[in-house]
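Working notes, beginning with the structure itself.
A protein chain is absent from this complex, but the other protein chains hold their places.
Going by the order they are written in, the chains are A and B; count residues from 1 in each one.
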Amino acid sequence: MASLELHPDRFFSPEPTQRSVARSLFEGVATLPLICPHGHVPPKLLAQDEPFPEPTSLIIAPDHYVLRMLHARGVSLQELGVTSSVDAPTEVDARRIWQTFADNYHLFLGTPTRAWLDFVFAEVFGLRTQLGGTTAQTVYDEISGCLQRDDFTPRALYERFNIAVLTTTDAACDDLAHHRSLQADTAWNGRMLPCFRPDAVFQVAARSWCGDIEKLGKACGTEIVDYSGFVRALEERREYFKSVGATSTDHGVRSPKTERASDGEMERLFSRALAGTASADDQARFEAHMLMEMARMSCEDGLVMQIHPGAFRNHNDNLWRRFGPDKGADIPLATEYTRNLHALLNSYGSDPRFRLVVFTLDESTYARELAPLAGHYPAMRLGPAWWFHDSVEGMRRFRERTTETAGIYNTAGFNDDTRAFLSIPARHDLARRVDANYLAGLVVRHQVDIDDAHVMMRALTFDLANETYKLGIRT
Amino acid sequence: MASLELHPDRFFSPEPTQRSVARSLFEGVATLPLICPHGHVPPKLLAQDEPFPEPTSLIIAPDHYVLRMLHARGVSLQELGVTSSVDAPTEVDARRIWQTFADNYHLFLGTPTRAWLDFVFAEVFGLRTQLGGTTAQTVYDEISGCLQRDDFTPRALYERFNIAVLTTTDAACDDLAHHRSLQADTAWNGRMLPCFRPDAVFQVAARSWCGDIEKLGKACGTEIVDYSGFVRALEERREYFKSVGATSTDHGVRSPKTERASDGEMERLFSRALAGTASADDQARFEAHMLMEMARMSCEDGLVMQIHPGAFRNHNDNLWRRFGPDKGADIPLATEYTRNLHALLNSYGSDPRFRLVVFTLDESTYARELAPLAGHYPAMRLGPAWWFHDSVEGMRRFRERTTETAGIYNTAGFNDDTRAFLSIPARHDLARRVDANYLAGLVVRHQVDIDDAHVMMRALTFDLANETYKLGIRT
Partner (left out) sequence: MASLELHPDRFFSPEPTQRSVARSLFEGVATLPLICPHGHVPPKLLAQDEPFPEPTSLIIAPDHYVLRMLHARGVSLQELGVTSSVDAPTEVDARRIWQTFADNYHLFLGTPTRAWLDFVFAEVFGLRTQLGGTTAQTVYDEISGCLQRDDFTPRALYERFNIAVLTTTDAACDDLAHHRSLQADTAWNGRMLPCFRPDAVFQVAARSWCGDIEKLGKACGTEIVDYSGFVRALEERREYFKSVGATSTDHGVRSPKTERASDGEMERLFSRALAGTASADDQARFEAHMLMEMARMSCEDGLVMQIHPGAFRNHNDNLWRRFGPDKGADIPLATEYTRNLHALLNSYGSDPRFRLVVFTLDESTYARELAPLAGHYPAMRLGPAWWFHDSVEGMRRFRERTTETAGIYNTAGFNDDTRAFLSIPARHDLARRVDANYLAGLVVRHQVDIDDAHVMMRALTFDLANETYKLGIRT
């Protein structure tokens, strides 16, 4: 039975001098708390603080990285317990699902999913047995045992993980009830902030759009009947989010195209949308305009604006119809920034009140477009390696391709960007190690001296996220 | 006179711990036979088993990597003995051509061509003298001497190279006579399989198309007069290829665009093509549709489908007119997969009967499109680093950019993809070493333990190619 052990020098170069410097840089930030300025943890988790359920529904079901890989090798989502709207019942035996997962755990060798899960098993649950086909049920039992203990509730783990702030991602119409209840809860010493993500109400060609507009109206206690009312509603909701602690907004679009249209054109487009006749082109036009509006509002209310573009969502139509979104079938697209962000950056990119964090799934834009843009416009910061690129090699490429043009001080620090609460410390551990190893490379090649490297390490770990997202955390 | 020697640790990291692990992983697969599931060796070679001719026509003339590089530095193809259809006679003195090649051998420093050729000289021919201007004729003599020996015939080398299976690439109308004669030959213990590549009959705008259709009809004992007859002929030929051992098809297209058209539209387009009036747009439409049809047929007959897209063939018009194709003037194009494969993967990508291997000449798609697609769709596997990227750095980039999202188990193992029979062991040696070094990097950074790395090494060397191409080889 293979033993599970996390090597203290994991992810560092094997070259002894670089490894030694990397270790020293990593240790220098060991006590700094985790800043989580962007992610997808359900607010309910900490608000209700109920014990986690058994391992399968905690670890497998919500993790699209896990679903994706097993699906790719022929394991159906039903076998993994994912509920389908139209198919025969899925597997409901949690232990059997866990066994299937464990039998295929070798598929994750060399992937960040494996690194994160091994950390969760070893560090969060204290296991010493490597997961695999023969150890599946033992590991299941051990995790189950932990989950029943008081020191494994969400809030207990939040404390243990040393999280300074945890930002969630919330729809424009969300009432933020969980956030408010946490703020009112004197027993809770943590900090959870909402983030305003109005994607749904920008997607004028989606069938669900009219319903989303209705919900948005309700959240404002009004009915939205035209474009100007829509804009007022968004401004109002942003104010509400701010009042509950939000410091940022987020925007998921297929293309980061930005272009201001006239109010008249937008009114006509909005009417078409209300009539259910908006086209895909209308939606692209609307989104390009609304990104301009979001930037304008950010200048006025100070919320930091994030753009996460470039995913072809739900690429597998059939799987989407049966199981819904976020099941590992989103595929990146080549993405253009230089022309697409031209309008937005020309209008707002030099406004001292504005801050924009831009992400990408297209690494070819790091050195070609994003580092040059972030290395010129004062408002812009480059978001960290995202999603598929949140990995050892992905983060290495991010630093190697952006630092020489943008420096580190035009980047935004780390985001764990996860739904999987348990994996938060694993992701920060990995990111800190990769950054420490990158900086160590600069030190041993005599490009940066060790004292500067320690300052840079702290910036990458803490200061940049804190400052970029206006979190005001002190240590 | 410089001596030629292959270092036992070539291509491995100089860092001692990584090098030591790489060596151990490489040695662990030393006795595994070579699987060659895709390549361009002429079937005649092994069927007739005639001794190889002298060195120049064996090593220089058929190698477009060699022609390309010498041409780029001003050596004309005539000087290299390539026959032109319109020009004055080419150089015919094999020794003079060899001397020109040797005088310019330094041009290949740092390229895989040099690594492969040095392996051929040192390992296949046992030379100990480095090729160069002053040693050209000595080397020529030594190779000539070898080529006259019984242990240097194609079949003797096939044995010595420890090849388990060698797949060729064959036109849709090919009678596969050499494959059949080998199968009937009781003196032959090897295994050579055809692969169905109907590119020519999909290129409806090419001047040669009508002739190709005529040949296809003849191969089926019929005349192809319409689209439905064309589809029937393809189905029949696939069956025939299968009966001669084929396990795969292959498709070279400029773009991997896939889109189903109606039968009616295809009939009309086919009529235009027969009338010689099909346009470039017609051809693109036809190819996009025929890729869908090839996938449909693969579901039905089980042949593994390969797509090799993205080359601008015969970029140098004048050279193409004078010397024909495959002379080193094909240039890659930026290639899109996420949208282009959407139709095909939605229709067939989750069909358990289907297997698709996708290649690219555009490395920017590895992490952005191909690894995410292969890491989701059960039918899809990612083909190895291809052509210009079949090299130390190219294969390293392939692993570093694809493993973290797709793992290794959604990749297809190694293809040598060569016309140059002698270079087959050189290419497998290089690929194994690069993979061993990559895995060793994971081990010394404590991402994968050594036992898992040995299993992964065997998968990359043997199991994945064997399984992907349904070869059923046992060791």
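Assume contacts are C-beta pairs under 8 Å (C-beta built on N, C-alpha and C of every residue); 3 or more make two chains touch, one makes a residue touch a chain.
Only a predicted model underlies this, so the values are computations on that prediction, with no experimental measurement involved.
J.: For the chain left off this view, which of A:134, A:243, A:350 or A:475 is in contact with it?
T.: A:350
J.: For the chain left out of this view, which of A:56, A:113 or A:405 touches it?
T.: Checking the options A:56, A:113 or A:405, the one contacting the hidden chain is A:405.
J.: Determine which one of B:391, B:415, B:447 or B:466 touches the chain that has been left out.
T.: Touches the omitted chain: B:391.
J.: With respect to the chain omitted from the figure, which of A:227, A:377 or A:421 is a touching residue?
T.: Of the candidates A:227, A:377 or A:421, A:377 is in touch with the missing chain.
J.: When the complex is taken as a whole, what residues of chain A touch the one chain not shown?
T.: Residue positions of chain A that touch the missing chain: 15, 17-18, 336, 338-339, 342, 345-346, 349-350, 352, 364, 367-369, 371-378, 380, 400-401, 403-410, 441-442, 444-449, 451-452, 455-456.
J.: Just checking the interface: what residues of chain B touch the absent partner chain?
T.: That gives, for chain B, the contact residues 2, 6-7, 9-15, 68-69, 71-74, 106-112, 114-115, 312, 315-319, 328-334, 361-364, 388-389, 391-394.
The rule is simple: only the chains that are shown with their structure count from here on.
J.: Between chain A and chain B, what's the gap in Å when you average each chain's C-alpha atoms?
T.: That gives a centre separation of 40 Å.
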